[in-house]
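See structure below.
The other protein chains are all here in position, but one chain of the complex has been omitted.
Every chain is named by a letter (A, B and C) in the order it is written, and numbering of its residues begins at 1.
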Amino acid sequence: MSATSSTIVNLPDQRTATLPKKNYINAEDGILSWLLTADHKRIGILYLITITFFFLIGGIFAGLIRLELLTPQPDLVASDTYNKLFTLHGIVMIFLFLVPSVPATLGNFLIPIMIGAKDLAFPKINLLSWYLAVIGGSFTLATMVLGGVDTGWTFTTPLSTHYLNTHVVTAGLGVFILGFSSIFTGLNIIVTVHRLRAPGMTWFRMPLFVWAHYAASIMMVLGTPVLAIAITLVALERTLHIGVFDPALGGDPLLFQHLFWFYSHPAVYIMILPGFGVISEVISTFSRKRVFGYTAVAFSSVAIAVFGFLVWEHHMFIMGVSNYSALVFSLLTMLVAVPSAIKIFNWSFTLQKGSITFETPMMYALAFIGLFTIGGLTGIFLGSLGMDVHLTETYFIVAHFHYVMVGGMLMAYLAGLHFWWPKMTGRMYPEAVSKLSAVVSFIGFNLTFMPQFILGYLGMPRRYHAYPAEFQVLNVLSTAGATVLGVGFLMPAIYLVWSLKYGKIAGNNPWQATGLEWQIQSPPLTENFVESPVIDYEAYDYEWLAHKTEQEVTTVG
Amino acid sequence: MSSQYHDPANVNNPEHAEHHIVGPGTYIAIYVTLLVFTGITVGAAFIDLGVLNPIIAVGIACIKATIVILFFMHVIYQSKLIKMTVGAGFFTFLILLTMTLTDYISRAWGRW
Amino acid sequence: MDNTIVATHDTHAEEHHHSLPQLRHHFETEQQQREAGTFGMWLFLLTEIMFFGGLFFAYLLYRNWYNPAFVAASNQLSIPMGTVNTAILISSGFFMALGVWAAEVRKQGLLVLFLLLTTLFGCLFLGVKYFEYKEKWEKHHIPGANFDISEFVNPPLNPTTHKPIEEPLSPDMAKKTQVFFSLYFVMTGMHALHMIIGIVLLGWLTWRANRGEFTEGYVAPIENFGLYWHFVDIVWIFLFPLLYLINRHPGT
Partner (left out) sequence: MHISPVLWQFLVKWLDASALFPQEASTIAPYTDALYFFLLLITIVGLVLVGALIFGFAIRYRKERNPVATQVEGSTLLEATWTIIPLALFLICFVWGALLYFRIFNPPTNAMNIYVVGKQWMWKAEHPGGQHEINNLHVPTGRPVQLTMISQDVFHSYSIPAFRVKREVIPGRYSTVWFEATKPGTYHIFCTQYCGTKHSGMIGEVTVMSPDDYKAWTESSTSGMSLAQNGERLFASMGCNACHSGGAAARGPNLAGVYGSKLRLANGSDVVVNEAYLRDAILNPSQHVTAGFAPIMPTYQGQISEEGLIDLVEYLKSLKTNYRVQQTLTTSESNQAAPMTPGVVKP
C-alpha cells in the first residue's frame, strides 16, 4: 500500500546556534509572572518542578521500603510506619507524579505547539489545574506531617472507613483535589485538540503524541469523577458512618472497589498512553522514518481508551465478585491488551529501513519497548483468571506494575524530557553522562524488579513488612537494584539542572525532527508562532523536512 | 493547497454549527411541557402499577431530561461534536451501570 | 508550497469585523472561542454525569437489595414538598433559559431580571429543602448515632382505621432504611451543594450583567452557566422520582 521513498537527514551544525533574545522564559520577570502566568509553556515548567519534587519524595519512600525489606526481620521501622511508607509511596507516585507526568508537563508544553495553536483553549483553567495539583499535593504533604495514612493507595473499605485512625480524610481530600486537577488538564487538551488546530492540521496530520494525549484525556474526563465520588463516600462513611460501604449496616464494601477501579484501571492507561505518544515521536525521529502504520497506532490509542473502561473488575477477581462476571472481565482484559501489542510491533517496524542513531531519548525509548513488553505480558498472567488466583496480592503484581509504570512510563517520560529538553530550555543536556544514566537505570531497574516476579510466584505477599527468611536472597538483590536505580534517576536531576547554565546551545531543531514544535525557535516565543502556521505536510514527513533544509541551505549559502 | 484548509469562519467544519438564538416562545412551550410531565409522573405514582411504576417514573424523567438537554441546553441546535459528547457521557454512565451489574446480578447465581 | 510558516492574516475572513474585547489572543474568531467554551463546559458536565453516576448506581443496587426498606423510607418523604420543589426548580431553569435569550438579544434589564428570578427560585428550592431536612432531623432520620428505626418497626396507627399507616418492617429490614436515608442525604446534599455553588456564581454574574458586560455580544459566561444550571435541574429531575415517587403506596 505504501509509496516508498528515501530520505537523508543530517543533524544541523550546532556551533552556529544561538539563543533567541526573546522567548517565553525571559518574556517577563519575577516570581509573580510565573505564578500568575497563563502561558501553557510556563505552566508546563511549573508542573515539571512540582512533579520532580514529588518524585523525589516518593523515591525516598521507595528507598525506605527497600531498606526495610533488606532483611526478613522487621527491624528498620515499625509495621505501622512501613504501612504508611508504601501507602504514601503509592499515592505520591501515582497521583502526584505519574498521572500528571507527561500530560501536564510535556503535553502542556507541546500540544498547542504541535497543532499550531498559540495556547491551550483555557489558559486560566490550565493555571487553575496547576494550583489544584499544588493544593492536593499540600494535603498529601500535610498528611505526611500530621502522621501519615496507612490505607494502601487503594483505600480499601471497610479498612479505610472503620478500622484505621490515621489521616484518611486528609489524604482522600488530597486525592479528590488532584483528581480535579487532572480532569481540567484533560478537558483542556480535548478542547484544544478539537478547536484550536491550525489551518491544514487535519486529524490525520496530528503527531501521534497528540492522539495519545487525546485518548488519555478522554479517560481523565470520564473516569476521574467516579474516583471523586468514591473517595467522597469514604470520607462520609468515616465521619458520619452513613453505611453505604459498611457490611454491618447493609452496605457492600465491594461497591467501593467497583467505583474505585472504574477509575483506577483507566488510570493506568491514563498513565501509559501519554508515554506511548512520547515513544512514537522519539522512535520516529531517531530512525528518520515515519511511524509504521500511523493510523493503526492512532486508533489503537483510542481503542485502549474505550476498552480501558471495560476491564476494571480484573483487580477484584478473588474478592468475592461473581465468577461469571469475572469471566467477562477476563475476556475483555485480553482484548484490551491487543492494541498495546499492535503498538509495540509498529514501533519495532518503524526501525526497519530507518537510519538509526542512539541518542539518549532513543536509548530510553528502546528500554521502554523491552520493559513494557515484559510488564504488559505479565499483565496477561494476571488477567488470566486461574493464574491470578495464585499471583494476586503478591510481589508478582508489584513487579508487573513497576515494569509498566517505571520501566514503561517513567522511561518514556525521561525519553520525552531529554528529547524536548533542548526545546524547553534552549540548551542540550550532556550526552555522554545522560547515556550512562540511561544504562544505569536500565540495569538497576531490572535488578530491582525482576527478582520480584520470582518472589511473587513463590507467594511473597505484597505490603508485607516482614517476610519468611527463604525470600531474603531475592529481596537483597532487589534492594541492591533499587540503589542502582536511585543513582540512575538521581543523575538526570543533577545534570539537567547543570545544563540549564552550561549546556550547549541547542538551536531550533537539533534532532532534525519533523514536528511543528521543532520548526520554531527554542525556547519558543510566548505566542509560540510569529504568524499562524498553515500545515501542508503529514506528520513525520521527512521528505518535506529534507526538502526544507535543502532550501534553507541554499538560501543561506 | 494550504488555503483550502484555512477556514476561520469554520463553515466547513463538521464540529461547527450555525449559532441559533432560541426565543422565549420555545422556552415557554418547553416549560409548560416540563410542568405537565411533572404532574403526570406524580399522578402515576399514586396508581399502583406494580413493576411499571418505576419504569414509568424513570421513563418520564428521561423524557424530561432529554427535553431540557435538547432545548434549554440548545443541544438540538449544536454541532455533531456536542451531540456526540453528550451521548458519550450517558453512554459511559450506562457502561458503569451495566458492567457493574454483571457482577451483582450473577453473584447470586447458584447461591440465593 | 514548501514553507509551513506562511502569513494568514490576509485570509482573515472577518478582518473588518469589530472584535470583542473578550476575544482571547489564541482564538482566531469569536465564534471559535464561543464554541470552544461550550464544548469545554459540556466536557465538564460529563464529569458531573459520572460523579452523580456513581451515586445513582449505589441507589439502584441498594434499592434492589432492600426494596421494602426503601419503599417504607421513601414514604417518609413528602410528595407535595417534592413536587413543589420540582416545579420551583423547573421555573428557575426556565428563567435561566430566558436569561440566555435576553443576553443574546442584548436586553440588559431583562437579563438582570431573569438572573434575579433564577436566583430567587434557586433559593426557594433550598428553603424548601431546608424544611425537609429539618423534618428528618426531628424524626431522627439522619443516619448516624441518632438514627431511629422504631417508626418503621412499629408504624403509628391511622387514627380512623386503627391500622398501621404503613406495613411494619422487621427490625433487620428496618435497619436498612438507614441506607436509604444515607443515599438520600448524599444525593440531595450533593445536588444542594451544586445549587449553592450555582447561586454564588449567579450573584457574581448578576453583578456583572448589571454592568452591561454580557449584553454587548459576549454571552458565553451566561450561556455556559446556563448549561451548568440546567444540568443541576436534570439531576433533580431524576432524583425526584427515584427518591420520592417510586413504589409508594400512598393509599395506606
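Convention: contacts are C-beta pairs under 8 Å (C-beta built on N, C-alpha and C of every residue); 3 or more make two chains touch, one makes a residue touch a chain.
Keep in mind that what you see is a predicted model, and the values were worked out from it rather than measured.
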| item | value |
| --- | --- |
| Hidden partner chain, touching residue among A:A27, A:M387, A:V433 or A:L490 | A:M387 |
| Chain not shown: contacting residue from A:S330, A:T360 or A:S478 | A:S330 |
| Among A:I454, A:A480 or A:L525, residue touching the chain not depicted | A:I454 |
| Residue, one of A:L35, A:L146 or A:A248, that touches the chain absent here | A:A248 |
| Absent-chain interface as seen on subunit C, which is shown | 65-66, 68, 169-173, 175 |
| For subunit A, the residues touching the chain missing from this view | 1-9, 74, 79-80, 82-83, 150, 152, 154, 156, 158-159, 162-164, 247-248, 253, 287-290, 292-296, 317-320, 323, 326-327, 330-331, 333-335, 337-338, 341-342, 344-346, 348-349, 351-358, 366, 369-370, 373-374, 377-378, 380-381, 383-390, 392-394, 454, 457-459, 461-474, 542-543 |
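In this text, only the chains that are shown with their structure count from here on.
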| item | value |
| --- | --- |
| Between subunit B and subunit C, centroid-to-centroid distance (C-alpha), Å | 15 |
| Cα-centroid distance, subunit A relative to subunit C, in whole angstrom | 35 |
| For subunit B, residues that touch 2 or more chains besides their own | 1-3, 6, 8, 15, 81, 88-89, 92, 96, 100, 104 |
| Per-residue multi-chain contacts in subunit C, two or more chains | 1, 6, 8, 28, 32, 35, 39, 43, 46, 49-50, 53-54, 57, 61 |
| Partner subunit C, residues of subunit B touching it in the complex | 1-3, 6, 8-10, 15-16, 19, 21-24, 27-28, 30-31, 34-35, 38, 41-42, 44-46, 48, 53-54, 57-58, 60-61, 64-65, 68-69, 71-73, 78-79, 81-82, 85-86, 88-90, 92-93, 96-97, 100, 104 |
| Complex contact set, residues of subunit A against subunit B | 194-195, 199-202, 222, 226, 254, 258, 262, 309-310, 312-313, 320-325, 328-329, 534-536 |
| Subunit C - residues contacting subunit A, complex | 1-9, 24-28, 32, 35-36, 39-40, 43-44, 46-55, 57-58, 61-62, 65-66, 143-145, 175-176, 178-179, 182-183, 185-186, 190 |
